[in-house]
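Missing here: one protein chain of the complex. Every other protein chain is in place.
Now for chain A:
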């Protein structure tokens, strides 16, 4: 199973994402934003960081990168895509996910271990979890406040497209405690917290994050 990790100028967590994929049993493939070459990967992870220094809006310029055009086209055909933190911002800016990520309500950068509740355990990236499962992974963002029009939020909730919610405290003021959302087909997932930082006891608060990367292996095989 070949899973690409797309690096933009300013990506930070691409190496951690590669490591998490390797630990999950996948073959990680490094992808470069300026190429038009997805290297025959079966799925793509958009990593965290500060692509283009968050200039214009977080994720806005990366969303228009050459390789993102290929990612958008392939995602339309069902290729699984996981956007973490800045990757989530890129997916929203690219129109693959609804809503937008904005400056944290309290204006502080927030960096801590965060409890989440998995709301959807049947997406390409969450099938190794149970619905309602509590996991703890790091969150670290300055522009992580998920917003959308109330009517859009109602629609997303109605369609069951909230993948994970913050529990035991909302770190950034996200609407309805939303930490992650999915596309209508459950193949594209955006998540503000960082599962790739919670894959080993030595370095993470838990190994709860590994499930995102093992889930997709089954999803792609299915």
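Operating definition for what follows: a contact is a pair of C-beta atoms (placed from the backbone, for glycine too) under 8 Å apart; a residue touches a chain by one contact, two chains touch by 3 or more; residues count from 1.
The rule is short, and it goes like this: contacts and distances are computed from a predicted model.
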Q: Assign the chain not included in the display its UniProt protein name, restricting the answer to "Phosphoribosylformylglycinamidine synthase subunit PurS", "Multiple sugar transport system permease protein", "Dimethyl sulfoxide reductase anchor subunit" or "ABC transporter substrate-binding protein".
A: "Phosphoribosylformylglycinamidine synthase subunit PurS"
Q.
Using the touch definition from the top, which of A:34, A:73 or A:149 touches the missing chain?
A. A:149
Q: May I ask which residue of A:7, A:86 or A:104 touches the chain that does not appear here?
A: A:104
Q. Out of A:22, A:57, A:74 or A:176, which touches the unshown chain?
A. A:57
**Q.** Listed residues A:70, A:93 or A:128, member touching the removed chain
**A.** A:93
Q | On chain A, residues whose C-beta touches the chain left out of the figure | A | 56-57, 60, 64, 92-93, 98-100, 102-107, 147-150, 173
